[in-house]
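Here's the structure we're looking at; comments come further down.
Note that this complex is displayed minus one protein chain, with the remaining chains in position.
To keep things simple, chains are lettered A and B as they appear, and every chain counts its residues starting from 1.
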Amino acid sequence: MGVKAILILSAFMFSLGVFGILTRRSALGILIALELIFNAANLNFAAFGRMFGKVEGSIFPLFGIAITVCEVVLGFAIIFYLYRVRKTTKADEIDILKG
Amino acid sequence: MINPVLYGIFTFLLFVFSILTIAHRDLMKASLSLAVVLFVTAFFYIAFKFEFLGWTQILLYVGGIVVLILFVIMLAREYVGKPLESGFRRTWLGGLVSALIFIFLLWVILSTEFPEIQNFSTEPVKDLPNLLLATHYVLPFEVLSLLLLAALFGGIVIARRE
Partner (left out) sequence: MIPFLTVFIKSVILILVLTLIVAYMVYLERKFLGWVQNRYGPNRAGPFGIFQSIADAVKLILKEEVFPEKRDRILYFIAPVITAVSAFIPFSLIPIGSKPVIADINTSLLFVLVIAGFSTYGIVLGGVSSGSKYPLFGGLRSAAQFLSFEIPFLLSITAVILQAETFSLKKIIESQHIPYIFPQFAGFLVFFLAGLADTGRIPFDLPEAESELVGGYNTEYSGIKFAWFFLGEYAHLILISSLIVVLYLGGGNAYFIPLPSFLVFLIKIAFVIFIFYWIRTSLPRVRFDQLMKFSWKFLIPLSFLNLIVVSIFKVVL
């Protein structure tokens, strides 16, 4: 049960997140998949921190969490704005740059 | 570093619920699966003795971000009038790309020699505040608070009705 197992786990989560981003139709679904990727990265940081016995390993995930908060807030604000303007939250229907 | 049985259970839960997060058509269920994934990850952190990180993860992610996601989904559901669903497009291409990424990562991980796990010299929960506020990490910490403020303003400006 070393670090390798955890790394494989987080690699699995990461590629699932990539799959979600590439294939989801809804912008909300893409944001949810993005959370999964962030989580995988944070898990890696923590695992490496544990491996070297350093407390620093828990600082980067904390920063990661805070950055995710920003990302979610802005992402949802943009989705709401798009919904008001275009009446859709499907990412593949928003393909016109000019209103 | 973790009790093998617990590790097995955690891993199984993570596998199942991360697949559900991506694959469930109903976005409400998908975000609830995301909550489970984040919750289980927090237990990994606690098992690594990063207790503060683990509890913060649950407090902010599960208690904050996922509730926000649920709120948005419910609001969208109110607009649309039925449960919010999301289909998939280009499934084969996306699957291929993500499988390639996974195989590449797997190859990197398996072909690398990792050092043995070392013990902590100090207790992480007590050491963390000092590290965060009294060493060179204080600068990124402050920049982060600026970023949060900017995100707050940005969110208000974008979402505000004219």
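Methods note: a contact is a pair of C-beta atoms (placed from the backbone, for glycine too) under 8 Å apart; a residue touches a chain by one contact, two chains touch by 3 or more.
Please read these numbers as outputs of a predicted model, since none were measured by experiment.
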item: Neighbouring displayed chains - absent chain, whole complex; value: B
item: Selected residue (touches chain absent from view) among B:Val67, B:Leu93, B:Val108 or B:Val157; value: B:Val67
item: Interface with the undisplayed chain - residues on chain B; value: 28, 32, 35, 51-52, 55-56, 58-59, 62-64, 67-68, 70-71, 74-75, 77-78, 125
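Following the convention adopted for this analysis, only the chains that are shown with their structure count from here on.
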item: Chain A-facing residues of chain B, complex; value: 1-2, 4, 7, 11, 14-15, 18-19, 21-22, 27, 30-31, 34, 37-38, 41, 44-45, 48-50, 52-53, 56-57, 60-61, 64-65, 68-69, 72-73, 76, 79, 84-91, 93-95, 97-99, 101-102, 105-106, 109-110, 114-115, 117-122, 124, 127-128, 131-132, 137, 140, 144, 147-148, 150-152, 154-156, 158-159
item: In the complex with chain B, residue positions of chain A that touch it; value: 1-9, 11-20, 22-26, 28-29, 31-33, 35-36, 39, 42-43, 46-47, 49-53, 55-59, 61-63, 65-70, 72-74, 76-81, 83, 89, 92
